[in-house]
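And then chain A:
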Amino acid sequence: MDFWRNPVTDWVSGLLVSWGLSPEAAHVLTAFLAVLVLISVVMVLDIFLVWMERKIVARFQDRLGPNRLGPFGLIQPIADIIKLIVKENIYPRGADKVVYDLAPVLMMMSVLLLWAVLPLSPILFGVDLNVGVLYIVGVGALGTLAIIMAGWSSNNKYALLGAFRQVAVMISYEIPMVVSLMIPTILAGTMGINGIVQAQSTWFIVLAPLACLVFLISALAEMGRAPFDLTEAESELIAGHHIEYSGMKFGLFYAAELLHAFTFGGFIAAFFFGGWRGPWVDQYPMLGLLWFLVKTLIGYWVFGWIRYTLPRIRIDKMLDLNWKFLVPFSFALLMFLAFMHSLLRGTEVYVLGMFLSNVVFGWVTVEILRRQARQERSRVEGARAAVNAGQKT
Partner candidate 1 sequence: MQNEWIYIGLFLVVGALIPAAAIIVSAVLSPRKSNQIKESTYECGVETVGENWVQFKAQYYIFALVFLVFDVEVVFLFPWAVALNQLGVFVVVEGLIFIGILLAGLIYAWRKGMLEWV
Partner candidate 2 sequence: MIPLSWYLILSAALFSIGLFGVLARKNAIAILLGVELMMNAVNINLVSFWRYLDPTRMDGQVFAVIVFAVAAAEVAVGLALVISVYRRRKTVIADEIDLMKW
């Protein structure tokens, strides 16, 4: 188990040993410093995600976005941070102060912890857990918990309602998300995320495009972004679970949301688009970081694209979409692909066969949906015709 074993960390731990530390303590201390560096870099990145998000939305809405402070408005997010830090922290009356303060920390933590298992390049990955995929799900559970804590401790009806609706959506969409993650697990034969990336000599988007689609949809709901951002339904719920938060605590919720989107862009890249794989990675392992970041940014941009293109969906439609379509669909897909995989594994037609199975599966699904829609339409039209006939006589 190597944790960031590279010349820099070797040099640091060597230095620490020469200062009289035991090798094990030096190793742990080096790892601690590495984690500190990684998380600091991620936090700085997060600050610029705010800028990027505002620029992207501005372009989608035919505006300019922040452009006053510094070149292209690049200093704007720093000004925002300073504003958030010096803003007054208000505890609403009757709030449960400890839980109220813990919730934003837990929220941010639930996103930062995801970076522990993200493989950034062949030689640069946090921890290669053999239960990586389930680890993502478990860390997501902490985020759910943070939302409940925020909503409950604020002592506000709207916060509680928003939190409950958001949690209902998050837990519902967790099922198709986990099931769609099980498909790369089956294809790679391991739950370790680095192992999954290594197994993608053909990207899994070719072998399981439908799983990628399910993962994309459920990840959007899991992050609570449009079109699934029920918690921010301003007109009904004001702002969901973080109504009563102000200053830096609100900032943490906001930053966690953006970073969550970015991180999930990274996971889509790692699970379905080959992660750090790309040309010349074998010669220059650090090049993997570049490929990974490019893929992640494309994923992030797609999330933004969806967010600013689609209108918000009503909660009952959303839950219907999940329980009546995505859950049966993803389980059926899992069963079908597992079967095809064990049937075709090792043969020459494996890649082609898997791709065609996906196409056939998607086609059958569309046909079933079309038939149902037709039935529904004829039912509605029949009823309307009956009403019209009744009016005429």
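Methods note: a contact is a pair of C-beta atoms (placed from the backbone, for glycine too) under 8 Å apart; a residue touches a chain by one contact, two chains touch by 3 or more; residues count from 1.
In picking the candidates, the idea was that all candidates are chains of the complex that A comes from, given by their letters.
Not measured: the values here are computed from a predicted model.
S.K.: Please find, within this complex, the candidate from 1 or 2 that touches chain A.
M.R.: 1
S.K.: Can you name the residues of chain A that touch candidate 1 in the complex?
M.R.: 1, 3, 24, 27-28, 31-32, 35-36, 39-40, 43, 84-94, 101, 104-105, 108-109, 112-113, 115-116, 126-129, 131, 133-135, 137, 155-158, 160-161, 164, 168, 171-172, 174-175, 178-179, 182, 185-186, 189-191, 238, 243-244, 247-249, 251-252, 315-316, 319-320, 323-324, 327-328, 331, 334-335, 338-339, 341-343, 345
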